[in-house]
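The complex appears here minus one protein chain, its other protein chains still in place.
Moving on, here comes chain A:
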Amino acid sequence: MSKNRFDELLHLLLDDDITAAQMDELTEIVSDDRELLTRLRQHLSMSDRLSQYEDPLRNADRFMDALKVRLNANEDTGRFFEQVMASARDEACGQLRQASGQWKQASGQLRQASASNEKSGWQVARGLAGWMTAAVALVILASVIFQNDRQRGKDDLAITRINRGEEETSDAGVAVLTRVSGLQGAQTVDWAVGETIPPGLLEWSAGLLQLEFYCGATVVAEGPASLEILDDSRVICRSGRLRVHVPEPARGFAVLAPTVELVDLGTEFGVDVAVDGSTEVHVFDGSVELYDAMSDRNVTTRRELTAGDAVSLDHGGESRKIDTREFDFVTPNRLSTMAHLRRQEHLLEWRMFRDSLLHDPRVVAYFPFDRNVSDDRLLIGYGSNGTMLEGAIVGCEWSEGRWPSKTSLQFKRPGDRVRVTLPGEFESLTYSTWLRVDGLDRSFNSLLLTDGFDTNGPHWQIRGDGVLILGVKHPVKGKYGYKTDSIFNLFRLGQWVHLATVYDNSKSRVSHYVNGELASREALHEAASGLLTIGNATIGNWSLPVNSTLKNSERLRRQVRNFNGCMDELIVFGEALDDQEIRHIYEVGRP
């Protein structure tokens, strides 16, 4: 009797267009008909095989890469921190003691602060409370860097020791921004997924974001919203719609709305604060305590809501029961799907940009870091006048790039590198790359280095202390490094970042850019004489000229400069690009 209905429902299911009620009905039909159940399984199987075959996001390479990333994930981060801690242990006892002194001082201030109810007291507590562990870690890291600096005296570039550490410890976060979709608003321009969020105000006019607090709570917030993060377990919501998931270790997570304070007693609730301050509270799971706003959690104002309860509170604080509407509060899962779609759109835009670059006559070398299916040990690039470039991949492995369906090359081991030859002579040059730095393990961490270090052969690299540096050997005054201040700290590791450097002969200056913004600009140390050449060069490491006359023992003494991280896109232009053009490359390529 229900065979036709079965077909209808099956078709809807396979069209991903079936409602919950229809799903119930379908389940009912197949529950006592083996034959139909088998047919259902066959169609599911065939649908999936077709999708594997047709959907580029599901091709075999991508599946293997994702699995590889998951297999390696724990190991990589573990190894990096292990390394930092191990080298720190032996060398940094002095700084460690100093750090623990600061720690005590900080806890003293914290006690003082909590004794005082004044707002200024809060500020102090906020800055220090959650961050003592991080402060200690950073001091240790800084000491490792100082240590490295000392050994670097003999190196080929002038180095100034940079005093760091103090200002870094103030870069204190309490949450990580993990997902975004369709964000709009002036502040949002610089928000990047993976970024550490310190206490402070977040305001945006539309779109969704997800914050994962260090205590374990997850908040999905929809704009227009104005949130003030107080610490790792308290948020003031002046407007916006939040869905908060609080696992056991994060119990006590609090949301302060204009008319009410909510304290979570475990698992999941929604808060919707309108611009006029009226507030709705919906409990989806577990229970929540409500207190009057500004009552300092006065127990006489305490109310408890449990799963299925929803109340609306007007700006006077009067409350009435309403129906729950769970669907209006976006779940982390749904946000993930939305974010995924957005990123796919972004990827398409980038692909158009990539294709347009192939016709840009200024391009000397463009490596999009798309994995070459027929020979994945070749890094395919595009040179000037439609020529193809082939980089030889040594050691590196393919990995996920800025988007899930984009590849990048992972540099890990001391031998990992890509050998390239970039012909030509240039008055000016522009370098641009997208990177994910996982650690700065060496005194110098190569981006693109010419073989050896000859006159007018530029060396583009990141120093162990996080300084981006273009080293040039000038004909008269000799070696000089054009540097930024330190641009990498612990909080930028593991995130995609765009770096660009312009050697501009006609304006007689070198400019560095980080994420599309000018980071430093310096006049040429010596008036350019002769043209820049790259020739045989190495991405992510340093090689000696092939027919170098150095003895083997001298070769062995050469420093290892392997990059630790992923590279996704490298462009070399034979001309100087301006601020706007660099900004554009960043905008169109940001993940």
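By our rule, a contact is a pair of C-beta atoms (placed from the backbone, for glycine too) under 8 Å apart; a residue touches a chain by one contact, two chains touch by 3 or more; residues count from 1.
Here is the rule we go by: contacts and distances are computed from a predicted model.
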Choices "OB-fold domain-containing protein", "Multiple sugar transport system permease protein", "Coenzyme Q-binding protein COQ10 START domain-containing protein" or "RNA polymerase sigma factor CnrH" - which one is the UniProt name of the chain not shown | "RNA polymerase sigma factor CnrH"
For the chain left off this view, which of A:187, A:205 or A:337 is in contact with it?
-> A:337
Residue-wise, where is chain A in contact with the chain that is not depicted?
-> 7-8, 10-17, 20, 23-24, 26-27, 30-31, 34, 37-38, 40-56, 58, 60, 63-64, 66-68, 70-75, 267, 285, 333, 337, 397
